Structure formats: C-alpha cells, structure tokens
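With one protein chain withheld, the remaining protein chains of the complex are depicted in position.
Right, subunit A next:
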Amino acid sequence: MPENIEGSPGSSMHGVTGRESVMAFSVASPTVHTDPTAKFDLPVDSEHKATKFKLFSFANPHMRTFHLSWISFFTTFISTFAAAPLVPIIRDNLNLTKSDIGNAGVASVSGSIFSRLVMGAVCDLLGPRYGCAFLLMLSAPTVFCMSFVSDASGYIAVRFMIGFSLATFVSCQYWMSTMFNSKIIGLVNGTAAGWGNMGGGATQLLMPVLFEIIKKAGATSFIAWRIAFFIPGWFNVIMGVFVLTLGQDLPDGNLGALQKKGDVAKDKFSKVLWYAVTNYRTWIFVLLYGYSMGVELTIDNVIAEYFYDRFDLKLHLAGIIAACFGMANLLARPFGGFTSDYMATRFGMRGRLWNLWLLQTAGGLCCLCLGLVNSLPLAITFMMLFSIGAQAACGATFGIIPFISRRSLGIISGMTGAGGNFGSGLTQLVFFANASFSTEKGLTYMGIMIMLVTIPVSFVHFPQWGSMFLPPSQDVVKGSEEHYYVSEWTEEEKQKGMHQASLKFAENSRSERGGKVASAPTPPQNTPNHV
C-alpha cells in the first residue's frame, strides 16, 4: 500500500497522531499533547479530516478552524484597505498628490507578493495556526503606526508594511486543507477565500462610520482618522489571540507536538518548484488572476475616492457604495466556483475554461462601461456587474488550478495568489498613480486590459481534455489523465512509488472529460497535504 511507504509525499499523516498501534517501522514515543476526544462533531475520513461542511457550527476542530481562518483573512483585508475610504481626508492631512495616493495603493498590495510566497514554507515549519497568528500579531503594530504618519513617504511605507498581512490567504487555504477532505476542499476554500475578500468591502463601510463617530465625539478630522485606525489594529490583536487560544493545526492536535513523532517527509522543494515553473499553464493563470483578483484589490483601493470625487457624494455614502463591491464576494466567488463545477459536469474542462473566459471578459466589459458613464445609478449598476464578473472569475480560476498539477499544487496556488497582487500593483501603477489619466479613464483602460489579458485562457490546453477550441489528443497514451499527472515524476521517483497519489488523482479527474463520465470514487486516504 503506497501510504505505508515512508516518505511518500501526499500520503496520509498515518502514525503522526501516535494513537495507532505500534508498527514495524514504529515511530518514537507516543504523543501526549493531542486531543483526547476520538469523537468529532462532523463525519471524518481516516486522517480525521471532515467530509462534511456544517456552516453554522463552531465545533472544534474543523468548523472552528474554518471560522478562525476566514475571519483572520477578513481582518487582514480590513486592515490593508482601511485607508482607502479615508483617502479624501488623509490626502489633505498629509498633503498627498495623486501620484502619492496611487503609489500607496501599489505599495499596499506589493508586500504580500513576497509574503504569500514565503507563507507556504512558514506553514510547513510552524503550522498554519502559528503562521496565521504571527501574521496577525506582527502586522498589528504596523496598523497602529498610522498614528505616526506625517507625510507621503511615511504613508506609503506603512501601507506597504500592513499589506504583508494579506498572506493570511495562504495560511487560510493551508489550514483548510489540513481539516477538510479533498472532496469538499474546493467549496470550503472558495467560501473561506470569498468571505475573507469581503473584508475589502466591509472596511469601506466600517472606516467612514468610525471616522464620523469619532468626529462627533469631538475630534477634528485630521486626528479622527488616525484614531479610527486603532480599531482595525485591535481586530488584528483580538483575532491573533483567538487563533492562538482556540485554534489547532490538525484535527488531532498541534503541529509542534505531533512533529516530534515522525513527520511526513516532504517532497523536494526544488522539484516541486521546477514542475510548477516549467508548466506554461501556471504562468497563464498567474497573469489571469492578476486581472481578476488583481483588479478587485485595485478597485478596493480606488473606488470610494472615485465616487466621492466624481459624483460629489459624502464620505460615508461613497463608502457604502464602495463596500457593495467587496461584499458581493459573499456570493459571487462561490458562484464562480459553482458555475465552474456545473460546466464541468456538462462539458468537462472545456466548460470550465469557457466559463472562466466568459465571466472575466464580462467583468472587463462592465469595468470599461463603469469608466464611461456619467450618472450615478449607471455607475453603481456597472460596478456591481463588474464585481460579480471579477469575483466569480476568481472562484472559477481556483476551480481549474487543482488540475494543472498534482505534485506542485501548493506552489502553483501560491504563485497564482502572488500574481493577483502583482497584477494589482502593476495596474495601479500604470493606470491610477499617473497624474495624466483621470480615474475614469483609468477604469476604462483597466477594463480593456482585463479583456485582452483573458484571451490567453484559450491557449490553456490539456492533452487529455483539450482546450477552449481544440479537442483532446487522440493518442491513447498521451491523451490519458495518468500520463499527464505521472509525467511530473521521474523514473526513479516512480520506482519508489512516490507517484501513487498522482495516479489516484488522475483516476478521479476523469470527470473533467464532461458528459456523463462517472469518476471513480475517491478512496479515503487520497488527500493532499497542502492544497
């Protein structure tokens, strides 16, 4: 049985809990620091990962992890975009120019390009619980630092530092994958990511309201906005404490204790990176995500100021409208994942690709229109349609990514996530930090850019499933799922049996052929370590 081969990546954490009976290759002394209860609130598989998703439960450990995880991600979104709705006040206090504001927006999303890439390794070393808590607690001081800012360079620096905390995306997804079975991991991760992203919308509502309340309490504008920043800072600290006290890394306990008892040997990082980087599909999706998630982050930064200036709205009203954009994530992102799955049942992978192209292009078209219209109701309409298109495209993207590679899924997810931030930074730099474009022109050009950048989806071709326009390969060997997924392993590795999990995955992925092809039932041990 492949799972019993020591060091086999993707194999279960068999033996790690220390509560199994002693084997021939027995591990060191049994752990004492594990959850004493064998019973879980939800049905679990052999790794104690939940196979059902009970949304309104807070039961330890699975659903509690879900809620801790998405709320942490939500909190970092609040902190990262907290400045955006208050820019009309901040720009007067700090004497900012349009370039300063644009550059700060770029800075706010750039930090996490790096931190998201590093976060995977941090979760491997310290566990997702500490990874998440570290991010929350270390970024809290950066949020509090806003009270010291007195000019453009300070403002840009602080927004850059706060932006590092967006790497909670990675800890969130990683943590979900330790707690939930692969059959439902798509839905769980999509929901967690979407709800986390809502923070970008919630903050547009929250910060102006806090600002108004503090002003009413007697503070003058230029002091009130700084005081308002203490609230997101405190959210960070509170969530950090919750994660540390209530969270646990794995269904059976915490990583630190469990790691001592025979860790699962990981795959070689250099190999995993190689297979991620040399797969052209990875790069297409890195680019694409930059213009679905990336534009969402960009809009989080510019839209409140846009409505305030262009339509002469009051600050809190501009904030409410801006909030609607981000809050649409509640349903829009899961919707994108759902349509992806639905199209797959009818048309297989081709359906998923067309679904992504349609959603993202429609979003781009609405963004173009948003920049062109002069009336407030039309602007709001196009903004909402744009938000649904872009956010559903995010969900649809992660409906396809698990199929690009089985071995390098973690890194590809991380690279895609980083690509989202990179796209956002680039877009803000080119279209919104420039004094020569008005914001409405910037929006129009961004819409055109989205539509152009989505065209490469048509180049994504899977030999076993085809692409948007091309049919699958007719070759019996090359056109099989097994060939695609096992080609990531060398002969040597195959001899060690390291490719067994990929084989299993290949078998299950036959459902991507579409039509009424039934996939083989997922064997319970077939769960990847990282999503």
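Convention: a residue touches a chain if its C-beta (ideal position, glycine included) is under 8 Å from a C-beta of that chain, and two chains touch if they have at least 3 such contacts; residues count from 1.
The rule we apply is simple: contacts and distances are computed from a predicted model.
> Just by its UniProt name, which of "High-affinity nitrate transporter", "Elongator complex protein 4", "Glutathione S-transferase" or "BHLH domain-containing protein" is the chain not shown in this complex?
Going by UniProt, the chain not displayed is called "High-affinity nitrate transporter".
> Going by the contact rule already stated, which one of A:Val118, A:Leu244 or A:Cys324 would touch the omitted chain in the full complex?
A:Leu244
> Of the residues listed, A:Lys54, A:Lys98, A:His483 or A:Arg510, which one is in contact with the missing chain?
Touches the omitted chain: A:Lys98.
> Taking the full complex into account, find the residue in A:Val122, A:Ala140 or A:Met383 that is in contact with the omitted chain.
For the chain that is not drawn, the touching residue is A:Ala140.
> For the full complex, which residue in A:Lys49, A:Arg226 or A:His461 touches the chain that was left out?
Checking the options A:Lys49, A:Arg226 or A:His461, the one contacting the hidden chain is A:Arg226.
> Touching the hidden chain in the full complex, which residues of subunit A are there? Just list them.
31-33, 88, 91-93, 95, 97-99, 130, 133-134, 137-138, 140-141, 144-145, 147-148, 150, 220-223, 225-227, 230, 233-234, 236-237, 240-241, 244, 254, 256-257, 260, 309, 375, 377-378, 381, 435, 438-439
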